[in-house]
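The complex is shown incomplete by one protein chain, all other protein chains being positioned as in the whole.
Note that the chains take the letters A and B in the order they are written out, and that residue 1 is the start of every chain.
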Amino acid sequence: MNTPEFLAGNEAVAQAVRLCRPRVIAAYPITPQTTVVERLSEIVEAGELDAEFVHVESEHSALALLMGSAAMGSRTFTATSSQGLLYMAECLYYASGGRWPLVMMNANRALALPWNIYGDQSDSLALVSAGWVQAYAENAQEALDMIIQAYAVAEDPAIRTPVLVNLDGFVLTHTYEPVSVPEQAEVDAFLPPRDLPDGFPGTFRADAPQSLAITAGPGDYTVFKYQQHAALLAAAAAIRATAERFRARFGRGAQGLVEAWQADDAEFVLITLGSIAGSVRSAIRALREQGVRAGLLRLRYLRPFPAEELGAALFGSQRSLPVRAVGVLEKDISFGHQGSVSLEVKAALYEHASRHRAPAPPVLNFVAGLGGQEIALTDLHAMFADLQGLAHSPSDDRRHLAAPGFTDVRFAGMERFLEENQHQDAA
Amino acid sequence: MKKISIKTLPDEEFFVGHKGCSGCGGTLILRWTLKALGDRCYVVVPAGCMSAISFIYPQMAFGVNAMIAPFAATGAVLSGIAATIRARGIRDVHVVGFAGDGATADIGLQSLSGALDRRERILYICYDNEAYMNTGVQRSGATPRGARTTTSPSGQVRFAAAKKDLVRIAAAHGIPYAASATTGHPADFLRKLDRARQVDGPAFLHVFAPCPPGWGCATDAAADLGRSVVETGLWPLVEWDHGEVRINREPRSFAPLADYLGAQARFRALGEEDLAAIAAARDHHWQALRAWARECAAAAPAAHPA
Partner (left out) sequence: MSGAPVTAPPCALRPFARETQLAAWPATPQADAGQLVASNGGWRSLWPAIALDACNGCGLCLLFCPDGAMVWNAHGLPEVAADWCKGCGLCARECPKDLIVMQAEPTP
């Protein structure tokens, strides 16, 4: 076992990319991603990685360039954030439709307007339907591990789907933690060769020239889209198998698309994603000391959507107590409705309830951390209190899904902010 | 490397069975290009006419490796191919972009600029049919003054812009080679293509490409219009070669504008005043072009490999 290094999330990503040995790296700066490509430029200039480091003129070009490289059979990397991710939105769909095994890191950051450089998940969640595998890391170690596994999943001949690895801006990208960095030989043995094999779908061939990224009429288009969807669904099994293989070789890492923590006997379950899970664990520890059966489900992957794992965690036979209320905590809102993750969780619960003719617990959506707004421990306690209140409310009819009105979406932390301002005014 | 010329053009065809309109100038240029460069090509065409007519599953008109790029990203996708070629030390291949005027002068200009700035080893050909033809003849930054399009139905545009001068825009990046050409001068085009494929770094060709349905010209006019646009002085044949500017054809006097404009419905509504304005703009453009050539001749030649 090697000695852990003290690395920020972005540096852990850069180290992971070094170990995965992409042929081509496209670099364009945007806060808070920039230090990833800065570190990679140093790594390439120092000769620790023989890659083409290309200074592109936009994020759109970054992803477009990598599609050209992937069509030539090269492993690639780029990183982006926020406005940059949305600027390349067209290319996200293009890459997944072309089935190129790209890997990209996204530093989750708020979207303008108003301008704001701090972390929230509006950027990647806006593109959750773009056909990419979407992973959300909790800490720097998991970010490094996810990048390495991302190449294995993306380049799996049965999957051939690009992967977006998300790190919460600043909170994760710029926070230093001890990170175990694997040996090059170990990663080499874990991943396929850095060049895609001749004849790999989506690549040019010297012996039999190919037309790539073609046009298809309605019928053919539907078939290609069906294939793409089937591959992304199949990625769930590939992610689990890859994680298992990773654990066997490197001795760490969660296995599933959902990580359950203190969940099997939890009556009040908070579902969330990304780095806030650490704070949620702290809140749960404190609540459990008070006798509250609180638990956490962390969505490590949002695409493919882990509906099955979610259903099993909430309703499986391993449970000792039924779930009485579910909260979904996310740094995002789908304007005019509710949080994107909440919508997805509710859809999964509804499907589960209809399939099993079983009641579904009520769901509260906590929208928090927008534009980097702090999610305090007290906020998390308040969320669990809300869930308890919901479960105990006499008006609550738990045989039905929670009403989809706006009343069950709560902007956590906003009242605290107003109060703090009042105190400042008073002082 | 065998010199490219009309005489040495091989019989092989690398662009057949496409669904281009009858008499399309763009497809003619593309066909010449691929015949001349041969099978060791990686071609990138953005969304637009050339992609729409060549890659409709299951009919594939390209005989070489080729792919469609996002509309704005021809330069970037070319760069990605070039990066892998550098990384793996692949030799004796051509990385060729073939994009229309909208994809070059407008939406793709940023991506082209990045590729030129990085000195990518690419050959970028803009086939200029002077409007967004694939979507049905809308005005682009390369639509000439007075031309009717479906978004400038009178031919009069408020700001009355001249065409963006793509050769000078490309040359301003300090790339090794940039030149203009037409469908009416195949020997000149092939000579420039030959030069373009040999320089060390990006090369840019801006090629006049008539569009019969978009211009309202005869389907057999692509070559003839190529000649008359040069004779009327509306399309100077020029090349920038490592800092030196050559005007390939210096007409002593210009042929009457009607020789060119009169053969196209898109210019039908032009009156005397419009014609005078077009002539004045042309003359000004030639003055600026000659001044540019003199300025480049006076400057010390850029250090470059031959």
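One rule holds in what follows: a contact is a pair of C-beta atoms (placed from the backbone, for glycine too) under 8 Å apart; a residue touches a chain by one contact, two chains touch by 3 or more.
Quick caveat, the model's predicted, so the values are computed rather than measured.
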| item | value |
| --- | --- |
| For the chain not depicted, the shown chains it touches | A, B |
| Touching residue (missing chain; options B:F14, B:F71, B:Y124 or B:W292) | B:F14 |
| Touching the absent chain when the full complex is considered, from A:A112, A:V223 or A:A385 | A:V223 |
| Residue ranges of chain B at the interface with the undisplayed chain | 6, 9, 11-20, 22-25, 27-28, 31-32, 39, 55, 57-66, 186, 212, 218-224 |
| Chain A, residues in touch with the chain not shown (by the definition above) | 97-99, 160, 201-202, 208-214, 216, 220, 223-224, 226-227 |
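Assume only the chains that are shown with their structure count from here on.
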| item | value |
| --- | --- |
| Touching residues (chain side chain A, partner chain B) in the complex | 23-24, 26, 50-52, 54-58, 60-62, 64-74, 76, 90-91, 94, 195, 204-206, 209-217, 220 |
| In the complex with chain A, residue positions of chain B that touch it | 39, 42, 44, 51-52, 54-58, 60, 62-70, 72-73, 75-88, 110-111, 113-114, 117-118 |
